[in-house]
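My questions all concern the structure below.
Only one protein chain is missing from this complex, and each of the others stays in its spot.
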Amino acid sequence: MTVTAQTAVVGVTGYAGAELARLLLRHPRLKSTPPVFAGRIDEKDKARGGIPLGEIHPELANNNGTAKLHLQLFSWELLKERGVEVLFLATPHEQSRVWVPEALGRGIRVIDLSGAWRLQEPANRAIYGFEDDGSESARATQTQAVYGMPELHRERIAVARLVANPGCYATSIILALKPLVDAELIDLGHGIVCDAKSGVSGAGKAPTAKTHFMHAADNLSAYAVFTHRHTGELLEQIGLKAEDVVFTPHLLPIPRGILSTIYVKFSEAQTREQIGKAYRDFFRRSPMVRIYDKVLPQIQYSLHSGYADIGFQLSSDGRRAVVVSCLDNLMKGAASQAVQNLNVMQGWGEAEGLE
Amino acid sequence: MTVTAQTAVVGVTGYAGAELARLLLRHPRLKSTPPVFAGRIDEKDKARGGIPLGEIHPELANNNGTAKLHLQLFSWELLKERGVEVLFLATPHEQSRVWVPEALGRGIRVIDLSGAWRLQEPANRAIYGFEDDGSESARATQTQAVYGMPELHRERIAVARLVANPGCYATSIILALKPLVDAELIDLGHGIVCDAKSGVSGAGKAPTAKTHFMHAADNLSAYAVFTHRHTGELLEQIGLKAEDVVFTPHLLPIPRGILSTIYVKFSEAQTREQIGKAYRDFFRRSPMVRIYDKVLPQIQYSLHSGYADIGFQLSSDGRRAVVVSCLDNLMKGAASQAVQNLNVMQGWGEAEGLE
Amino acid sequence: MTVTAQTAVVGVTGYAGAELARLLLRHPRLKSTPPVFAGRIDEKDKARGGIPLGEIHPELANNNGTAKLHLQLFSWELLKERGVEVLFLATPHEQSRVWVPEALGRGIRVIDLSGAWRLQEPANRAIYGFEDDGSESARATQTQAVYGMPELHRERIAVARLVANPGCYATSIILALKPLVDAELIDLGHGIVCDAKSGVSGAGKAPTAKTHFMHAADNLSAYAVFTHRHTGELLEQIGLKAEDVVFTPHLLPIPRGILSTIYVKFSEAQTREQIGKAYRDFFRRSPMVRIYDKVLPQIQYSLHSGYADIGFQLSSDGRRAVVVSCLDNLMKGAASQAVQNLNVMQGWGEAEGLE
Partner (left out) sequence: MTVTAQTAVVGVTGYAGAELARLLLRHPRLKSTPPVFAGRIDEKDKARGGIPLGEIHPELANNNGTAKLHLQLFSWELLKERGVEVLFLATPHEQSRVWVPEALGRGIRVIDLSGAWRLQEPANRAIYGFEDDGSESARATQTQAVYGMPELHRERIAVARLVANPGCYATSIILALKPLVDAELIDLGHGIVCDAKSGVSGAGKAPTAKTHFMHAADNLSAYAVFTHRHTGELLEQIGLKAEDVVFTPHLLPIPRGILSTIYVKFSEAQTREQIGKAYRDFFRRSPMVRIYDKVLPQIQYSLHSGYADIGFQLSSDGRRAVVVSCLDNLMKGAASQAVQNLNVMQGWGEAEGLE
């Protein structure tokens, strides 16, 4: 266990990167070692020592420390000079495919928020949408990658060189299903339906027809039906076959938050207590998951927090359940889960800086 | 077939009632015979000849005709005096239980927008939440009631004395499933999942913790899981057993619109063309249903319109489908369906005043 | 007065163009002569006879007529062939600068929704943001242009060859101020403050950082302070000097609607009745303006309607007033005002197709 760590963030201009910056800047272990923010900047900004963080995200500006932080021009030399030990990549997966092996080669541990290294199966990587070049380097890197969900892989994350931070939808669904599948309660032959809804920040910062206010507001739309690229994570992490699960994402007219409504059939009738126990046993050591007993979670409850919230309702015959799983897609679905991984990698309290 | 009809509306102060007023006021057949608006008003308003419609709904005020319309004190005498032939009740179901038999006894045809007379099975009425007094009058009234979905019961509606206008969620789901069930394509044993999402107007005009902006905005919540009172309509109209279907409603942070995502498994693999044909055959004579081929419908497409929009996506093996069904809950889910029923009852074009 | 008119619309892909299409398609005078929709389309779409309107705007698709309408490749030959008498241009002002003279030269009357021809003063055109080439053609065209606000210029519009349809903010403010300025009630030396707020559709269909849901939602921002390009319309139409008025637009987190809060000081104390009379006298012949007596208008009241709504509150000493002016920026602020102009140009009822 270390007292502190020097971190760096690439991709602070995006939504997840901004949340990550906010979390790292207020993390009690990192008070004296704020992260290095690096990325592409032009000559003029380089000449003035980088872009002040408050110009990029006015909501991050404060009247003392943060005001002095800058987004600097990225170089491996900068990272070496600043003694960076852990690198967060909040970058497109294409960039992470290239930079992660380089960082590992330089002895820097990486927490990659993209989908570049989450998937072990080539078929699932193909669904995700990138070519696997089949190189030795790529294979070696993939072998080192640990799926960054502490609730499932805490021990492996603690010693990992490369943590592949999970997708937002995937986090929401895996946390809801894994305990029930592991406890062998679900009749998989019957099929699982995952109807998920996400706020617009999940679609990224690029202005597109889809993210235009006029399309997103006062609307709801399903997309990527049967083809969403997070599907592979569900299959690999829960241990499901493609024909066992249908996953449909929807675009909600809200800035952030995911609610997944998940439909399962049990092999045998269950009681509320039995299902509650299955969840509680599974998450016994997990400070960032909340199980709901009396009400169902709603998106508001976990907004701006690092929690995943899970609740459920049984049919009167105890044979079917509707599980409701909520989280903030920029937090437990991205930035706070990355910090949670940092905590585990450094041997700190898993919830430090997150409550 | 008649040239026009004298209508009356009770319940114009609510959201569905306001839409109904708007539709009837611009209906080409009713230009010269605007509806009588009646309800509870106090003495002071009675003394001034009723409440101007524009005071209740400023958006209904215009600079000529409408400005002169008033909400008058309800009495059966008023209806008789004005020669009302068709009465719309946009009232709570408790009130409709009492008024409908009275209206029928007076020879007035009724289109009831409440849930009072939609359900033939006592068990389903119990789920809806009202006591069936078992009286002869109630039984006789129920027998006359026709479920007011022209796409299913056009011929019976044409001659009905009492039309029970469907629920909003029910309309959205029944139109999506009935064609597939009737064509015997669905493997019912596998179960059908209906994940439905509705705008806040569906929760009614009463200010409650649930309809407070601070709860409804930037949020999504599931409610009435396994217990929603529209379930009975699904069972009776589609012909399903309770264990065959799970229906989960959600409260969307938008004023109006429903999107239902419906998951079915087919007995045999299907092609896109086969499913499209099943829908098109079923709705051949139905002007207010639109089948989508190239894209999935979204909530925005049917807002403020009388259409129900249906689209679907098949899994690659053709064994499963996700059906997306959208409508405006205040229009096809309430007021425009009521006008559609009026058109059918009067022998007018089914889409008159709705396009 | 003519029975009908053959119209054409260029720019139906934008928000105002879509509203215009909707209005023209349901206009009682144009039932048998739907507008020609023309614009830039590619070879493939040309080959299939144009792009079905329902593909561009699914909410415009219906199950009969509209489904057959197409966006065709624009050419002057097409317009001639189809006998177009009135051309609506919902195009960028740069395009309108070029096309309007051409259309006029071909004997086609034009209603231009852009800012290309609204301003008589070169200085105001400069503020609007376009180079005045000073050509004879431009000068001649400008001379023919009538500012398309029937409440101010009804008689001139009736015989105009070119109607320059007003800006949305400008409409909202001019209608609120012109009656008070004309009645010489306002102490102009004291300055007039116009604090205006508009929904996002006013910012256009192009996806930008500003129109991204994440920026527009849960936010409010002022922009173009002291520099908004609609300022020139206020000055020319109301007859104000630049130093007499401050106009600040804000971006509201809603799809559509404008509310302008306008602060004036009177030369002498006024009563509620006096101000009400000033408005009522001015708008005596204007069916599309509603004056509010008992409450202030809100954005919701005029949404999706062709009305401008005006209300006001006086200070206790009668020396100052806050005027609240609301309209739907895509309707009275664009499309419905264009249709109102069409009605006036054709000698039809000014409100036809708008109530």
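By written order: A, B and C. Residues from 1 in each chain.
Heads up, the rule we're going with is that contacts are C-beta pairs under 8 Å (C-beta built on N, C-alpha and C of every residue); 3 or more make two chains touch, one makes a residue touch a chain.
Just so you know, these numbers come straight off a predicted model, no measurement behind them.
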The listed residue (C:L119, C:I238 or C:L296) that touches the chain absent from the view is C:L296
Write down which of A:A61, A:L78 or A:L240 is the residue touching the left-out chain. A:A61
Among B:V3, B:A47 or B:A209, which residue is in contact with the omitted chain in the full complex? B:A209
Of A:H153, A:K210, A:K277 or A:R290, the one touching the omitted chain in the full complex: A:R290
Candidates C:V159, C:A206, C:L220 or C:A269 - the one touching the absent chain: C:L220
Interface residues of chain B toward the undisplayed chain are 15, 200-201, 205, 207-209, 211-214, 216-218, 253-255
Residues from chain A at the interface with the omitted partner, ascending: 26, 55, 58-59, 61-64, 218, 287-290, 292, 294-295, 297-298, 300-305, 307, 309, 351, 355
Can you list, in ascending order, the chain C residues touching the missing chain? 190-191, 193, 195, 197, 215, 217-223, 225-226, 243, 246, 248, 250, 252-255, 257, 259, 261, 263, 265, 296, 298-300, 303, 313-317, 319-320, 322, 324
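We adopt the following convention: only the chains that are shown with their structure count from here on.
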Between chain A and chain B, what is the separation of their C-alpha centroids in Å? 41
Distance from the CA centroid of chain B to that of chain C, rounded to the nearest Å? 36
Could you list which residues of chain A touch at least two other chains? 217-218, 253-255
